[in-house]
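Quick one: the structure is below, questions incoming.
All protein chains but one are shown in place.
Order as written gives the chain letters A, B and C; numbering starts at 1 within each chain.
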Amino acid sequence: MNRFTSFAVALFVALMAVAPLFLNAYHVDVLNSIGLYGLLALSLNLILGEAGLFNMGHAAFYAMGAYTAAILNTRYQIPILWTLPLSALVAGFFALAVARPVVHLRGDYLLIVTIGVSEIVRIALVNDVFGITGGANGIFGISRPELFGFVIRQPQHFYYLIWGFVAFTIFLFLRLKQSRFGRALNYLREDEVAAEGSGVNTDYYKLAVFGLGAAWAGMAGTLFAAKMTIISPESFSFWESVVLFMIVILGGAGNVAGVLLAAFLVIGLPELFREFSSARMLVFGLVMMVMMLVRPQGLLPAKSRQFSFAELSNKGSFR
Amino acid sequence: MEEFLQQLTNGLAVGGIYALIALGYTMVYGVLKLINFAHGDLFTYGAYLGLTLLTSLALTDRLGFFMGVLVLALMVMGLVAVLGMILERAAYRPLRESPRLSAVVSALGASIFLQNTLMLIYGARFQVYPDNILPVTAFDLFGLQIPVMRVLIVLASVVMMVTLYLFIQKTKIGTAIRAAAIDQGAARLMGIDVNRVILLVFLLGPALGGAAGLMVGLYYGQINFTMGWVYGMKAFTAAILGGIGNIPGAMIGGLLLGVVEAMGAAYLSIAWKDAIAFCVLILILIVRPTGLLGERVADKI
Amino acid sequence: MKKPLLALVAVIGLVTGGVAQAADAIKIGLMAPLTGSWASEGQSMKKIVELLAKQQNAKGGVLGKQIEVVTEDDGGDPRTASLAAQRLTTQGIVAVIGTYGSSVTEATQAIYDEAGIPQIANGSTAIRLTEKGLKHFFRTAPRDDEQGRIAAQTIEKLGFKQVAVLHDSTSYAKGLADETSALLKKKGLKVVFFDALTPGERDYNAILTKLKSANPDVVLFTGYYPEAGLLLRQKRAMGWPVPFIGGDATNNPDLVKSAGQEAAEGFYFLSPPVPQDLDTPEAQAFLADYQKQYEEVPASIWAVLSGDGFRAAVAGIEGAKSTNGGKIAEYLHKSLKDYPGLSGPVSFDEKGDREGEVYRLYKVNADGKFVMQKL
Partner (left out) sequence: MINAVPPVLDITPLLALQRLTKRFGGLTAVKDVSFTVEHGAVAGLIGPNGAGKTTVFNLITGQYQSDQGEIFFAGTRLNGLRTHCIITLGIARTFQNIRLFQKLTVLENVLAGCHYRMHSGLVAAMLHLPSQQREEQEAIDRALQELEFVGLRQQASALAKNLAYGDQRRLEIARALATQPRLLVLDEPAGGMNEQETEALIGLIGRIQARGITILLIEHDMRLVMRACEKLVVLEHGGKIAEGPPEQVRCDPKVIEAYLGTEDDM
C-alpha cells in the first residue's frame, strides 16, 4: 500500500465511522442496505471473483441464513445474534450438499444449476416446506437484536452492527487472500487443469469456497432478518442474485475495494435517482454491456499480491 | 387415462414453444459457446411486435385469417431476426476474444436492457391481443377436448423445426453451421466464413424465437414484458436436457420438458411444477452432463 | 482506492443534499408501488390522492394550512418499502397513506409506529397486520377473513356443493383460500380441490385439466386478475363450462380484456364496490372530477381506498385539531364514525380495522361490464 491509498483508506474509515452523526435515519438506512449488499457481494466475490465459479444463485444461501435465524428466533426464542454461527453452518452445509454433485460442471452449466437451485429454494419457501417457512407470508415478529443488554432498534444502531461486520469481514478476507487458501482459489480461476496438475485439490477448494461464501451469505441473511424483523420469499428472488453478480463484476472481481465501490454505486445510486426509478434497470443493463466492452476487468481490477522478499539478489532491497 | 392423454397434449403444446425458443439457445451455444441470455427477450419482442403490427396493419381483416397470420409471422420473424443481428453486433461480437464471463455479463445486460426498453415503450401493464382473430373452439378426439389453436401451434412449431433440421442437415450452409459448432478453428481452416455462420445463427435463432413469441401472443392473448425470462429459462433448460449444441436435442428437450411439467403438475404438485423442472435439469447434468443426445467430447488438455 | 473514495464522497453528498423542507404546509405521505409488478395500482393511487389533496386545498386545506402530498415508491417490495418508510419519516409527514401489498405494508408498520405516524393502508388485507396491537395502524381495506366469510356465504347461497379452490401462493391469495375452504367445510360443502398455480405463466391448461378431473360445481380462484383472465380464456378453449368465482384481486377491467368478452361472461367476483356503483354524492362527485382530470376511470377499488385513507387522515387531523400522530390516531379510533367515504361509510375499530360490511358480489355481463348482484 502506498501512502495515498493508506490515506484514502483511513479517510474512508473515518468518514464511515462518523457518518450516522450527520445523516438522518433514511440516509443511514440506505447505507445499511449498501452494507448488507456489500457483505453479500464480498462473500460472492470469494466464489465468483477469486475462484471464478459462476454462481448466480447466491440469494439461496442468503435465504438459508435468514430463514434459519428467523425460525430459531421465533420458534425457540434464541436471541437473533446468537443464531449467526448456526445460520452460517446451515447455509454453508446446504451449499456443500448442493455443490458436491455439480461443482465439476463447466462454467455456464454451473451458472444454470445455481440459478435452478435458487429457484427451487424460493419455490420451497413459498410452498411452506416442512411447515416452517410460513409460505408466501414469510416469518414475522423476529425480535430485535440485543448486544450486551442494548437493544438494537434504530437505523443508526444497525449501521454500526452491519458496518462493523463488514469491517470484520474485510479484515478476514484480505488475510485469506494473502494465504495458501486464497492463492489456491486464484489457481482455480486461472486454470483448473494446471492447478490440479500442480497438486492443488481443486474439488476440495471449489467446495470449500462455496461453503465459505455461502456461510457468509447466511450470516448476512441473519443480519437482514434482524433488521427487517420480517422476511418473506420475495426478498430472495433471482433478481437479488443478479444484482450481487453485477456488483462483483462491475466492481472488479477479486478486489475488495472494487466490490464495495460497486455496492455503493449499484445500491446507492438508484436511491438518489428514485424519480427515474422506472428507467434504472435500463441503465443497469446498458452499463453492464458497456462495461464489458470498455472495462471488463471492472472499475477496480484485482491487483497482484505483494510478497516480502529480496526483489533482486544483487540489490537486496526490501519493500 | 383420459386425463393422462389430455395432460400429454397440454405438455406438448407448451413444449412446442419451449422447443422453438430452445433452438435459438442451442444454435448460439453450439457456435459461440455463449448463453444468449437475451434470447428470451427477443421472444418477447416477437410477441409485442406481433401485437403492434396486428393492430396497426389489420392484416387479418385485409388478407383473411390464414394469409394474414402468415404474412404477420413472416414480418415478425424478419424484424426479430434483424434485432438478433443488431444484438450480436453490439453486445457479443466485440467480446468474441474476451473471457467467457465478460460475454455472459454482457448477455445478461442486454437482456435487462431489452426488457426494460419494452417496459418504457409499452408500459408495465400486460398487453392483450385482440380476441376475435383466432378460432377459440375445441374438437373432440377420442374423448379428448383439443382446442383447434393448440393443434395449429403444435403443427406450426413442428413445421418450423423440421424445416430448420433439414436446412442444417442437407444444405451447404447448414453443414457449415454444424462444422463451426464442432470446431470453430478447424472450420475456419476449411474455408468456412465463421463470421457469416455466426450471423446466420443470430438470424435464424431469433426468427424462430420471434415466431414463438407471436404464437404465444395469439394463443394465450396476454403478454407482458417480463415473460421472456421464464420462457427463456425453461427453453434453456430444454436445450441442456436435449444436449446443448444439438438441434434435434433442443426439439426433443423442449417437448420433453413441456410434458414433464404437465405431468408434474398433474400427478405431483402444481405449486412445485417449476421446482420439478429444475430438479430434472440438475439430475440430467449430474447423471449425463452432455444431455440426452449430446456426445461426450474429451476435454483437451 | 482513489476512485471508490471519491465516489463515496459523491454518493454521501448527494444523498444528504436532497432533502429541503418546504415552509408551513401539512405534509401527508403516500407510499405506493409506482414501479414493479403493481405499478398500475400505484400510479392510480398517486392520481387519486393528488386530486383529493388539490380539492381539499381549494377548500382551504386543513387547520388553515395547505396540504402537501409527499409520495415515495415502495416498488411493491418489502426492502424498498422499508427504505421508503424511513425516507418518509424523515420528511416531517403527519400521516401516511399506503400501501398495496400486505407484506410490503408489514415491512413498514414498525417504522411508522416507532415514529408515531398514523398509517392508513389501502390494499393490505392480511389479517395479522391489525393483530399486533399497533396504535398507529389503520386500513380502509377489509380483512381477508371478512372476505373469506362473504365468499363462503356466497358460494353457499348460489347453491354450489363441490368447490375447487385455487390460489397462487401469494400471501394474500393463500390466506383467503385457507380461510374460505375452512368455512366451506364447516358449512358442510365439499372442497374437492385445493392447490396453487405459479403466477406469471401463460399456459394453465395442465392445471385446468387437473381441476376438471376433480369435477367441481364451481371454482374459487383467489389470485389476481392477469392469471384469472388466462384461466377463463383457456377454460373456454377447453370447452369446460364450470362457473368461476374470483376474490377481490380479480376486480380489474383488464380481466375482461385478457380473457376476451365471451370467456369472461358469467364470471363472478367479490369486491368492495367500485365508485361507479356507489350512489353517495361524494363518490359521484369524485368520479366526475377524476374523469375530467385524467380522462379515465380509476384502475381498481384499491386505489380508490387510498382516497378514503386520505380523506380519513384529513378528517383525523381536523377532528383532533392537531398534527400530533398520537392524537390523530386516537381520534380515528374513537371519534370518527361513519365518515362519508368514497366506498361508503368509514369507521375504524380499536384494532384499526374498517368496520361494516363492504363486500359485494359482481358478475361480468355479455358486454364485459361488471354488474353488482343482489344477494
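Going forward, a contact is a pair of C-beta atoms (placed from the backbone, for glycine too) under 8 Å apart; a residue touches a chain by one contact, two chains touch by 3 or more.
Bear in mind that the values here come from a model prediction, so they are computed numbers and not experimental data.
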| item | value |
| --- | --- |
| Touching residue (missing chain; options A:28, A:51 or A:184) | A:184 |
| Contacting the left-out chain in the complete assembly, out of A:75, A:106 or A:305 | A:305 |
| Candidates A:97, A:147 or A:172 - the one touching the absent chain | A:172 |
| Interface residues of chain A (partner: the chain not displayed) | 172-173, 175-176, 178-184, 186-187, 190-191, 193-203, 208, 212, 304-305, 307, 309, 311-313 |
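One rule holds for everything that comes next: only the chains that are shown with their structure count from here on.
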| item | value |
| --- | --- |
| Touching two or more other chains - residues of chain B | 124, 269, 271, 274 |
| For chain C, residues that touch 2 or more chains besides their own | 35, 39, 169, 196 |
| For the chain C and chain A complex, residues of the former touching the latter | 1-5, 7-9, 11-12, 14-16, 18-19, 34-35, 39, 72-73, 75, 77-79, 82-83, 86-87, 89-90, 103, 106-107, 110, 114, 126, 128, 169-171, 174-175, 196 |
| Residues of chain A defined as touching chain C within the complex | 4-5, 8-9, 11-12, 15, 19, 22-27, 29-30, 33, 126-127, 135-138, 140, 153, 155, 228-230, 232, 234-235, 257-258, 260-261, 264-265, 268-269, 271-272, 274, 277-278, 299-300 |
| Chain C contact footprint on chain B (complex, rising order) | 3, 6-7, 10-11, 13-14, 124-126, 128, 131-132, 136-138, 145, 147, 149-150, 216, 219-222, 224, 226-227, 230, 261-262, 265-266, 269-271, 273-274 |
